[in-house]
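Below is a slice of the complex: some chains, not all, each in place.
When the chains are written out, they are named A and B in that same order, and each has its own residue count from 1.
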Amino acid sequence: MKTLTEYLWFETKQRHELVRITDEVAALTKKSGIAEGMALVSAMHITAGVYVNDDEPGLFEDIWKWLEHLAPARPDYRHHQTGEDNGDAHLKSMLVHHQVIVPITKGRLDLGTWQHVFYAEFDGQRRKRVIVKIMGE
Amino acid sequence: MKTLTEYLWFETKQRHELVRITDEVAALTKKSGIAEGMALVSAMHITAGVYVNDDEPGLFEDIWKWLEHLAPARPDYRHHQTGEDNGDAHLKSMLVHHQVIVPITKGRLDLGTWQHVFYAEFDGQRRKRVIVKIMGE
């Protein structure tokens, strides 16, 4: 069994941002030398998410509108009594989920044609990271 | 370490459909010869999901009604400007999540009594697939 562990760093310009990371995960998979296995891609923060979906700008708008509708930024979260103002970011992270597993087959990410891996930043403008842990043989 | 990779194909008669796939995943686990490990069950499309819950028809109705309430089919998604009409299916996929990991213990799926694996089709009536990747020893 082989493993590879690396960390992707982000510091988004906007507070909310979607960053496509398929190529980075593919490059780490190649680096790992693993032919058959799984790549865990997991946010190390509680106000960010990782998901798999389409790389289409119209959809990005739909996703943000939808997330804002289901987990809105509001002043009255109890969490804000700690001095934070990012209560919505915690809920958005739970909604989107903070991690995915990408299967690796014959040395490549085994994704469908339209599947891309995204880092979803819900409280950005500071350094944050995602762990990529690859296991296989 | 052993691995097994197989693909389950679906072409649902309805646009929206829930398909129980516990037996298929169990059969692949047996075929793999793996006694201790994990089975990743992951949709390869961005308009479908995979989840674990109860095999109860009343609940299926509740789930559809709930998904339609939280991620409704509507004409005005920006994604539709690409010619698509399935914006809601992308959001439903994100909500349900597109994958699960089923633990394997002593050669069998280590699920609770009422847990079943489901493929959730949000934009069907065409051929789509799910990867099952099993890793262990």
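Everything below uses one rule, namely that a residue touches a chain if its C-beta (ideal position, glycine included) is under 8 Å from a C-beta of that chain, and two chains touch if they have at least 3 such contacts.
What you are looking at is a predicted structure, and each value in this text was computed from that prediction instead of being measured.
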Identical protein chains in the complete assembly, only 2 of which are shown: 3
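To be clear about the criterion, only the chains that are shown with their structure count from here on.
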Chain A and chain B, separation of their C-alpha mean positions in angstrom: 20
Of chain A, residues touching chain B in the complex: 1, 36-38, 51-54, 56, 58-59, 61-63, 66, 70, 95-97, 100-101, 103, 105, 110-112, 114-115, 135-137
Residue ranges of chain B touching chain A (in the complex, touch as defined): 1, 3, 5, 40, 42-46, 70-71, 77-82, 87, 90-91, 93-95, 97-99, 101, 129, 131, 133, 135
